[in-house]
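First the structure, then my questions, so here it is.
Only a single protein chain was left out; the remaining protein chains are all shown in position.
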Amino acid sequence: MIIKRADAVLLGILALAVIVIPLSLDDYWVLTFGTVGAIALAVIGLNVAMGWAGLLSFGQPVFMALGGYASALLATRYSVNPWLALLCGIALSAAVAAVVGFPVLKLESHYFAVATFAMSLIVLSVINGAQGFTGGAIGIIGIPPLTIGSINFAEHVPYYVLVWVLVAVALLVSYAVRASRTGRAFRVLATRPDVASSLGIRVRRYRVIAFVISAVFASVAGSLIVEFSTYASPDNFNGDVGILVFAMLFIGGVRTASGPIVGAAIVTVVPVEATAIGKYSALTFELILLVILVVWPRGLGISVATGVEDLVERFVKNLGKPRASVSGGQAHE
Amino acid sequence: MNDELVVSGISKQFSGVKAVSDVSFTVRPGEVHGLVGPNGAGKSTALGILSGFIPPDAGSITYRDRELVGAVPDKLVRAGIARTFQEPSPVAGLTVLENVLTGLHIQGRAGTLRAAVRSPLLRKEERLLKKEALDLLASVGLADRAGADAGDLSFGELRYLEVIRCLGTGASMLLLDEPAAGMGKTETQRLTALIDEVRSQGRGVLLVDHDMGFIFSLCDAITVMNAGRVIADGTPREIENSQTVREAYLGGNAEEPGTGGPDAGGLSTGGLSTSGLGTGRPEGA
Partner (left out) sequence: MLALIISGIVIGCIYALIAAGYAIVYRTTGVLNFAQGSFVMLSAMTCSWLISAEHWSYPLAALGGFVLTIAAGAAIWMLLMAPMLVRRLGVGLAVIATLVVSYALTDAVLLWQGPDPRSLPAIQPTFQFTVGGTRVSSGQVYVIVGMALILILLSAFLKYTPLGRATRASAADHETAQLLGISPVRVGGYAMCIAAAVGALGGLLITPIQFTSASGAVTLALYGFVAAVLGGFGRLSGGVIGGLVIGVLQELVSRYISTAYSDAITFGVLIAVLLLRPQGLLGAPDYGRARRSRGGKATTALAAVLPAGEASGALVGQSGQASADIAARDGT
């Protein structure tokens, strides 16, 4: 079974929610969940690289920035069609991921993690430094939005639809890859690169492929975010974002289809809504994440869902059984 | 094209200890070649070197007119040399079928882009690969466990999985690392039949094992190692009659089954089933 049952059920519920929200809730929620969807794309990408191929990457902000700034610069400075700019962003991110990824992926996992984190800081530094080109800390404004005919995707509802359609596509594509020999190669080399190598799998090549896939998804996310707000700034892409995306994946559930969405939703929505914890939200999430890492390394969302599934199963089984006799074999004379 | 796997002058030191010293032997296609020796003889290291996991200090490995010494494991597999692991190594979280499919990886052609869009070529290839995987599973009686989680298999079943996964690579030279260790009599027989079948396909097999009965029942040639060196190389009959070999294992007392006598000259014989040093099969491993 490609997707575990609990995961599929969660995904179904999410799909339902996605459809229902714009119909029944007000514009604020449409906006919020539009944002959730965009960042979920980056989280899905991380799931491919980390969840399946075992790469500890903090590099999502790098590619989000590349995609976002490619969109911004090409569309404003060079009057490129925003859709084309988005595609260029993808090409750029894929190229960078392949070229930089190749040497960097020979590092051990924790050094790789640090290297990708360092990369995100380098990108941030360069964006701030090259202010003539990138607008520095101020950023780039007035970016032409994505449009098809009269539909303007910088408006809440069309953006929402676009984002969630892309999320669905991302899930389909990532699972299609997972079901293929590439996906199997990922899954072997994640835990047993020695076995992978002994089966003829070029471990480094497949790691690079996984990294490129995550970069592509992140790039789209970055472009969407920038196109929606028609504004690009380095704040969207700082090092913290890498940690946040990681947190989203873990809170939602690694290696699941629903996990990235659940995680993105929780981390985005809760701090805003639970204003009581408002300023404590960052710390709270960090603590929660730490607890999750220790107790539920598979991720909170899916652990909860699986737990619920187990409970339901047991309940259903017990419905059919006669009540066990209380005295059993105990002597009660 | 020279289809023999020629190992020549392989040496490897670890922290001043010579694990393997000037080891040479040849595995021919259609031959099962045993590699035996007491504990600490260096068989594991030799296998590690042949499979690309341990770079040797010196020596050469040639196969099909290519010098392969020092090549990484995946390159060796593409050159036609594949190994199993002593410790069965199924991939956790994958089903039995998926595990076998990983072995078939290099037989596939469809790349990631095709996979992403589920192109017709990919789908056709997946069907073919699945069929071949099921055939491999059927050859060891595991076809009905295809959907099971690999972790649910018994030890013997995991060993079969290890071997057929290796077969899936299409390698023509197989390096089997103690495939029968811990297996019962029937399982060993089944494995023997499987290896026999592999041999009749014209493939070569290097069989590293302790179970002398198993070795003698299968091997066309045997190389004996001790303390990192090759001390004997020849047909099973020759090895059986070799005084050098006997001394290395037993300190002179070869005829009694299961004596395992005191070490001669301090050589350890732990784990060796000496009852097989005659002909005939042992009762169990």
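Order as written gives the chain letters A and B; numbering starts at 1 within each chain.
Definition applied: a contact is a pair of C-beta atoms (placed from the backbone, for glycine too) under 8 Å apart; a residue touches a chain by one contact, two chains touch by 3 or more.
Quick caveat: nothing in here was measured; it's all calculated off a predicted structure.
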Residue of A:Leu10, A:Ala97 or A:Ala113 touching the missing chain in the full complex: A:Ala113
Could you tell which one of B:Leu5, B:Ala115, B:Val208 or B:Ile239 touches the chain left off the display? B:Val208
One chain isn't shown here. Among A:Leu56, A:Leu199 or A:Ala265, which residue touches it? A:Leu56
Contacting the left-out chain: of A:Val20, A:Leu293 or A:Val312, that is A:Leu293
Among B:Gly9, B:Gly30, B:Gly93 or B:Gly234, which one is in touch with the chain left out? B:Gly93
Residue by residue, what part of chain A touches the chain that was omitted? 50-56, 103-104, 106-115, 117-119, 121-122, 124-126, 128-129, 131, 136, 187, 189-194, 196-197, 203, 239-240, 243, 246-247, 254-255, 279-280, 282-283, 286-287, 289-290, 293-294, 297-298
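The rule is short, and it goes like this: only the chains that are shown with their structure count from here on.
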Distance in whole angstrom between the CA centres of chain A and chain B is 42
Touching residues on chain B, where the partner in the complex is chain A: 51-53, 72-74, 77-78, 82-83, 85, 89, 91-94, 98, 101-106, 108, 110-112, 114-118, 122, 126, 129, 165-166, 168-169
Listed in rising order, chain A residues that touch chain B in their complex are 173, 176-177, 179-185, 187-188, 191-192, 194-203, 209, 213
